[in-house]
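Please see the structure below; I have some questions.
Left out: one protein chain. Kept in place: all the others.
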């Protein structure tokens, strides 16, 4: 019996309930797991905490889940391309917690690495530092940023094998490999499913140990395609 | 004019002086930059601080530099395969600072990532924790481990291009990509030199930005080969 | 050539061969068009690219290849991809030679304010705070004044800071100004302007060096 983590899309999110904390990969369209997000929307679960670099653009991806009122809290870096979600935030319909992008990445990575936090000076002279835990280290006053973990991570891969080894493509890598280490239940949608042994061990971005379920995408919906508003 | 970081072995270590702190890649033979270490020995520089997972085995690699009395302090994880260096430590001829292997890796990674430290519970109930800086976070007493950086990192790559993009092979990766981020001057010896564009961007382990000099190995000396004492 | 392109062209001249640079949104994005064509500079993009090329021409888009602003881009020789942690490790670890960034305000000591207008504009933080605080050199490219003609180069920032004392050089359509321990030094002025005009449109006191600023 070899290892086989393939699951159907319909049942892969059974462990999501109201109040679940979910990390979602992607930076813009590349690397956003749109099929898993649509499935998340279909579960009808509410009061979610979502951790994602941004909220995609209005009407797309995680924005659909937020717009449907399913999200209590969004932990993110920047919402500049999503006026709808900024509006919800400004009207108090959505709690938003912002971090500098690389610090968000490091908090997630620290969670994945079984660390409790990182020590940084980013934002030290700004509003951001106001409510942060401080520490004096080597004569400097620094910020302690606690690690972040989630119940579930939704990840988009370019290719996976049945063991759960993953590779990402180009700028679709972004937060995916970090989130793939930082949740108790890591669910991956993959464009291609390869037989074990087809991936070159030196080229694997996420080792199988971190992955719980693999969903093979039958086809890529239009959301995965080119966004006309960004074409020259 | 394109970027070309190739340097001759003879001059690549000109910035080493007495008292320099040097990170050295490798875990056992794989990934240890033996040619750069031999060159370091030839510089005659003393009072060095060396950061390396282990001290290689007696008479090999970094052990030669330590045995020659050039090292004041060794920051490492385990010396189990090097009785000579353990003897020097026990006789007080060498200061040794030990860290759990993964914490050593994280301290170096944190230095490379421009963080000041990490928060961990590893070793919390042991002798190790005795002199450590502590912090209370989310109801736990935890250890602050400061980040580690070096003046110079010596790295062994399987292949590099003129820009300084690197790939490593199999278990020779180990500490190399971490150390390649964590020094002001990163010097790489490579088995193969490829033309820019020959490395696949998704498969590069260390991006060019981190690398200062590339030395092309003409041939691999016997130290790079199979160690008879570990053959079945 | 628009005034934005003029700023971008002048900014491009600050880039040395071999440099690793990051181009923020707005005017900085235009700088790429004025860089040498020989792959001697590597452009970093926060979303995990080193060696990013120009914006992609219509029809050639790769759905997996965008810059941090969402634009489809090309790739140059020597490029690599990496995750978001390594992308900012590169920035915070001191491997980014120059970041070009837009701004709302900049102070005479090089404080930068460009991320929030309380109650009016607060889209988040993004990568800007780390770029501002940790690039080895931070070059602000901006119009000299706001649309309504108010100075952006101030004695003190009024808006919340992005980072303190981080700006090295300010490049506008009127001037190139270095932030030094002696204050803001007017290094160059645009061909079609004069020192008095620049000083009038700048709230902060400017130091006029000797010899006086050259034209660009």
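As written, the chains take the letters A, B and C, and residue 1 is the first residue of each chain.
Assume contacts are C-beta pairs under 8 Å (C-beta built on N, C-alpha and C of every residue); 3 or more make two chains touch, one makes a residue touch a chain.
Computed from a prediction, not measured in an experiment: that's the story for all the values here.
Asker: Quick check: which displayed chains does the absent chain contact?
Answerer: Result: the unshown chain touches A, B.
Asker: Just name the one of B:24, B:37, B:79 or B:94 that touches the chain not displayed here.
Answerer: B:79
Asker: Tell me which residue among B:53, B:185 or B:213 touches the hidden chain in the full complex.
Answerer: B:53
Asker: Among B:50, B:137, B:153 or B:172, single out the residue that touches the unshown chain.
Answerer: B:172
Asker: Could you list which residues of chain A touch the chain missing from the display?
Answerer: Residues 1-3, 109, 111-115, 161, 163, 165, 181-182, 184, 196-197, 199, 201-202, 204, 207-210 of chain A touch the chain absent from view.
Asker: Which parts of chain B face the unshown chain closely enough to count as touching?
Answerer: 27-31, 53-54, 57, 76-81, 86, 90, 96, 98-106, 108-109, 120-123, 125-128, 158, 168-178, 205, 224-227, 230-232
As a convention for this text, only the chains that are shown with their structure count from here on.
Asker: Counting only C-alpha atoms to place each centre, which chain is farthest from chain B?
Answerer: C
Asker: Cα centroid separation between chain B and chain C, in whole Å?
Answerer: So the centroids are 35 Å from each other.
Asker: Please work out the Cα centroid separation of chain A and chain C, and write it as a whole number of Å.
Answerer: Roughly 29 Å separates the two chain centres.
Asker: For chain A and chain B, let me know how many angstrom lie between their CA-based centres, rounded off.
Answerer: Whole-Å distance between the two chain centres: 32.
Asker: So which stretches of chain B touch two or more other chains?
Answerer: Residue numbers touching two or more other chains: 113, 115, 201-202.
Asker: Return the residues of chain C touching two or more other chains; collapse runs of consecutive numbers into ranges.
Answerer: Only 81-82, 85, 88-89, 91-92, 134 qualify.
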